[in-house]
Every structure is written in C-alpha cells, then in structure tokens.
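Left out: one protein chain. Kept in place: all the others.
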Amino acid sequence: MRVGVVQFPGSCDERDAAYALQVVGAEPVLLWHGAADLAGVEAVVLPGGFSYGDYLRTGALARFAPVMGALAAFAQRGGPVLGICNGFQILCEAGLLPGALTRNAGLRFVARPQPVRVAARSTWTAGLEPGDVLTIPVKHGEGRYVHDDPGQLAAGGQVLLRYCEPDGTVTRAANPNGSVAAIAGVTNPAGNVAGLMPHPEHAVDALLGSTDGRRLLGAVLSSVAAGRGGPVAAHL
Amino acid sequence: MPRVSIDVMLRDEILDPQGQAVERALPSLGFTGVAGVRIGKHIELTLAGDGTDVRATVEAMAATLLANPVIERFDWRVED
Amino acid sequence: MPRVSIDVMLRDEILDPQGQAVERALPSLGFTGVAGVRIGKHIELTLAGDGTDVRATVEAMAATLLANPVIERFDWRVED
Partner (left out) sequence: MAPEPVAPEPAPDPLATARELGLTDDEYDRIVATLGRVPSSAELGTYSVMWSEHCSYKSSRVHLRDLPTEGPHVLVGPGENAGVVDVGGGQAVTFKIESHNHPSFVEPFQGAATGVGGIIRDILTMGARPIALLDPLRFGDPADPTTRRIVDGVVRGVGHYGNSIGVPTVGGELAFDPSYQGNPLVNVLCVGVLPADRIQRAAAERPGDVAVLLGQRTGRDGIGGASVLASATFGEGTDAKRPNVQVGDPFAGKLLIECCLALYDADLLSGIQDMGAAGIACSTAEMASKAGLGMRVDLDLVPLREPSMAAWEILCSESQERMLALVSPDRLGAVLAIAARWGVQATAIGAVTEGDRLVFTHRGAVVHDVPARSLADEGPVYHRPVEERPHPAAAEPVDDEPGPADLRAAIDAVLGGTDLADPGWVTGQYDSVVGHGTVLGPGGDAAVLRLDASDFPRGVAVATDGNGRWCALDPEEGAKLVVAEAARNVACTGARPIAATNNLNFGSPERPPVMGQFAATIRGMAAACRALGTPITGGNVSFYNATGDADIHPTPVVGVLGVLDEVVTRVGHAFAAPGDVLFQVGAPTRPGLGGSAYLWATQRRIAGRPPRIDLDEERALQALLVAAADAEWARSAHDVAAGGLLGCLVESAVAGGLGARVIPEAGLAPHQWLFSESPSRAVVSTSSANVLQFANLCDARRVPYRRLGVVVDDPTLELQGLATLDLTDLAARRAATLPALLAP
C-alpha cells in the first residue's frame, strides 16, 4: 500500500515516518509541499518537524502550502490522514481537526518516552482496545491541546489518546504539556483524519526502544486495507 | 505604502503560561502590584499600494493567517 | 490602575528570522505586496496605584525582564 509522507520546508521527521511505514509494511511515497496532487496514495502522513520554522504559529504557514488543497479534498472524500506533532498542528490550523495546539504549560520543550492510553475505538486504533497503554516518545514545545468542549469531543468518540501514567491512570504529572483533559490525539467527526502529539514513527524498532508505534501505524494500514472497495477506496 | 501594526493575543479564556510566568517573576525583582499580564505577538509590516483597502487586506490576512481565531484575537492599526 | 501595553521588538539591525520567514512565505501562500515583516512580543498588564510613576515602573520592568537589551528594544503606551 502506498502511503504519502508530505515534506514541507522545515519538516524533520519525514525520513523517520517513511522508515516506520516501511517497517509496518507500507510503501512510503514522499510528497513535496508544492505538489498539486497526492500521487495516488491511499493514505497520507503529515510528519513532525518545524515546517516553515514554526514561525508565527506552528502549522500556520504550512497549511497554505499547495499540497494542502489536494489533502483537504482527499480528507473530505474520507481518505485517511494522520498528522504527527507538527502534522497535528497543521491539521488543526487547516481546520481539518478541531481545537488548537499551544505553548506547553511548562514553557519548555519536552522530550521523553510517554505512556498514552487508547481512549476510543477508531480506524486509527484498530486492533487496540480502549484502555490499552502504549509508550511512545513525545518531543515538542507546543503541544498543549486546547478545545472549548473536550467532553463533547470525547462523547463523539473523537479523543484518540490521553497522556497517562505507565499503569494507565490519567494524572496531572503524566501530562507533559497541560493539554485539556490530557488529550494527546484526536480525530475529525468522520474519524478518517487524526492528529497525535506522540511520535509513533519513533517507536517501531526494538533496537531504538519501544515498538508500540507499530500498533498505531499498523492500525491505519489494516483499516485502509479493510476499507478497500468500501467508501474510502471508492473515491480514490 | 502604509505601515501596519497588528497585535495578536490569546483569547482571555485561554491559559497564557508565559504571561503567568512573568507575572510571578515580577515581585521577586521588586516590581509589585502588577496584575493581568498577557503576552502575545506584535507584528509590523508594510503593505504595497496606496492604502485604499488596508482594512480589507489586513483583516483578511489577520483572520486567516496571522491569528488563529480558535484561540486568538487581534487588533491592528496603521502607524504614523 | 493603568493598563499598559508594551511592544518588544528585535533591534532593527538584528536578524528577525521569524519575520523574514513569514515575509518570504507569504507570496507562495497567496498573500502578495507585504514587505518588512518584523515579529515581536506584545505584552499587556495592569499596574497597581494611581499611575503617578507609570513611566519609571514600565521602563525599569521592560529593561530588566520584559526585553533583552542586548538584542531588543521596546515601546510602550498606556491603554484605557
């Protein structure tokens, strides 16, 4: 399965994302920010990094890049899109995901292995159960998720992951950035567009640490595969 | 070529940890009685043209690019 | 209780990478005719008291904490 990885000026994790996709069995395709189309991929990852230097606001400039037009249309048609860290920020700025990501409450960049708890059943967590705990690195300066009504998001099944202790309890200390309701990842109402602050692409290789990221990245592949011939593929 | 200033601030209900940190640091530096510190962005730029549609241009740019309405509000003025 | 606004900007001769990157990105993002973008901080705060020594307080505060005199300058005004 061909999965696009969008490269913006200032992206840093695009090679990691491509590597991780390969590890879970996909064929990564780098997509240039200036491209007008998505080269026929079946899913798209917006990788981490500092697109346009993160200047002005994280994601604020990237969301105007030419490729984002094609991406929005793809998302509209139900195409699976995953934004990781800077990718999450871009998707929020583009209005493809609810809420916004702001400066960490502690005002420092935070890099650490981070336990997160699966909060909903979705195409992005196929094969995982609510309550499952994964340990995945976070690394960001602006990851504090803000939303007016996190309860409504949760009720709609849009909260994907929450920051937690290794045993799964959600505590203030486990929250690396002060996100509302400890939210680490969300989806759009339709469930095909997701954003995460943790970096599953950095957790696919036992030599480098955790392999929990495979379970998340693998989930999208199986969902897309399962959806072939269904609504997603029908529009491709 | 009008020169424009735009101030972009987090909306009041959004936590501003930077403002809070400054507010907390001030007393120990001998500045007392300072309250309600909020920190945002100050943007200065020059627009091409004679300035006939400054309002439209600036508001469009601020609303779509310079500020994120989900969390921010903005204010602008033409300088000099 | 005077309400004060302070703008802190990089000094003109100091590179402002943020302003520069935004300015460079604007045309390809569909915003044309914008030049000389500089981005700094906008700080709002309230001072206790009747406002007799606002100038002294604000300037001292800006010079010691709010702005870094090595690379920044500041400007302030009383809002109301």
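As written, the chain order gives the labels A, B and C, with residue 1 at the start of each chain.
The criterion applied here is as follows: a residue touches a chain if its C-beta (ideal position, glycine included) is under 8 Å from a C-beta of that chain, and two chains touch if they have at least 3 such contacts.
All values reported here derive from a predicted model rather than from experimental measurement.
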* Asked: What are the shown chains that the omitted chain is in contact with?
  -> A, C
* Selected residue (touches chain absent from view) among A:Arg2, A:Arg15 or A:Arg121 -> A:Arg15
* Structure fact -> Among A:Gly83, A:Gly99, A:Pro137 or A:Pro150, contact with the omitted chain is made only by A:Pro137
* Provide the residue numbers of subunit C that touch the chain removed from this figure. => 10, 13-17, 20-21, 24, 68, 70-71
* Hey, which subunit A residues sit against the chain that's not shown? -> 9-13, 15-16, 19-20, 48-50, 52-55, 108-112, 137, 139, 141, 199, 201-202, 205, 207-209
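Going forward, only the chains that are shown with their structure count from here on.
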* Structure fact -> Chain-centre distance (mean CA atoms) for subunit A and subunit B, in whole Å, is 29
* Asked: Where the CA atoms of subunit B average out and where those of subunit C average out, how many Å apart are those spots?
  -> 9
* Asked: Hey, what residues on subunit A touch two or more of the other chains?
  -> 56, 61, 64
* Asked: What parts of subunit B, by residue number, touch at least two of the other chains?
  -> 41, 65
* Which part of subunit A faces subunit B closely enough to touch in the complex? -> 56-57, 60-61, 64, 92-93, 99-100, 102-107, 144, 146, 178
* subunit C partner contacts - residues on subunit A that touch it in the complex -> 34, 52-53, 55-56, 61, 64-66
* Asked: Tell me, which parts of subunit B touch subunit A in their complex?
  -> 10, 14-15, 17-18, 21, 41, 65-66, 68, 70-71
